[in-house]
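Could you have a look at this structure, given as C-alpha cells, before my questions?
One protein chain is absent from this view; the other protein chains keep their places.
And now, chain A:
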Amino acid sequence: MCCHGLPVGGSPSSPGCFVPLIQKTGGLLLTAERGGRMNVGTAHSEVNPNTRVMNSRGIWLSYVLAIGLLHVVLLSIPFVSVPVVWTLTNLIHNMGMYIFLHTVKGTPFETPDQGKARLLTHWEQMDYGVQFTASRKFLTITPIVLYFLTSFYTKYDQIHFILNTVSLMSVLIPKLPQLHGVRIFGINKY
C-alpha cells in the first residue's frame, strides 16, 4: 500500500510502478542512470512522466546551456558590473529552481493514478521519491558550483555573499531527504 504520495514497492512485478535502476550505485559520479528513454510524444506506460523528465537525453546539457544563456543575456545589459551580473545570475537561477522544483505542485497533465502526485512538488516527484539518484545529485551540485563561481567573481564581497548564500540555502535545504514532503508552517501544503 502506498501512503500519501510516496510509492513503496519497487519490485519489478508491481504493475504501473516504476522500474528504475536502483542498484545501489556505489554512487561514484553521475553516469549510469542517464540517457533516458526516447518516449516523448509516444504512447508509453509511464504513469507520471514528470518523474522521468530530468533523466531525458540532453536535458542536463540544455540546463547548463540555459544557465549560460541567462548569464550572457545579463552580461549584455549595459552599465551593470560583472559581480552584479554574477549575483543576478545566481539569484535568478536559484529563484527559478525554487519555483519550478519546490513550489509548483502536481502535474500539468492528468495521470492514470488518480492524482497521486497532486500535492507533491517536482523535486518530490522526481524518480518517484527515490533519493540521491543521478538527476538529483546533478541538480544539487549545479547551484553549488554556480555559487563557487559567483563568489569568486564577486570577489567575496560581503553583501553579495549574504545574498548568494541565502539564495543557495533556499535551494539546497529543500533538497534534503529529511525534508521530503515537509511543508513548514503548512505553506504550500494544498
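FYI, a contact is a pair of C-beta atoms (placed from the backbone, for glycine too) under 8 Å apart; a residue touches a chain by one contact, two chains touch by 3 or more; residues count from 1.
Following the convention adopted for this analysis, contacts and distances are computed from a predicted model.
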Record-based protein name (UniProt) of the chain missing from this complex, from "Nucleoporin SEH1", "Small ribosomal subunit protein bS6m", "1-aminocyclopropane-1-carboxylate synthase" or "Serine palmitoyltransferase 1": "Serine palmitoyltransferase 1"
Candidate in contact with the missing chain, chosen from A:L65, A:I99 or A:I141: A:I141
In chain A, positions touching the absent partner: 3, 6-8, 10, 22, 24-30, 75-76, 78, 81-82, 85, 110, 114-116, 118-119, 129-133, 137, 140-141, 144, 147-148, 151, 153, 155-156, 158, 161, 165, 177, 180, 186, 189-190
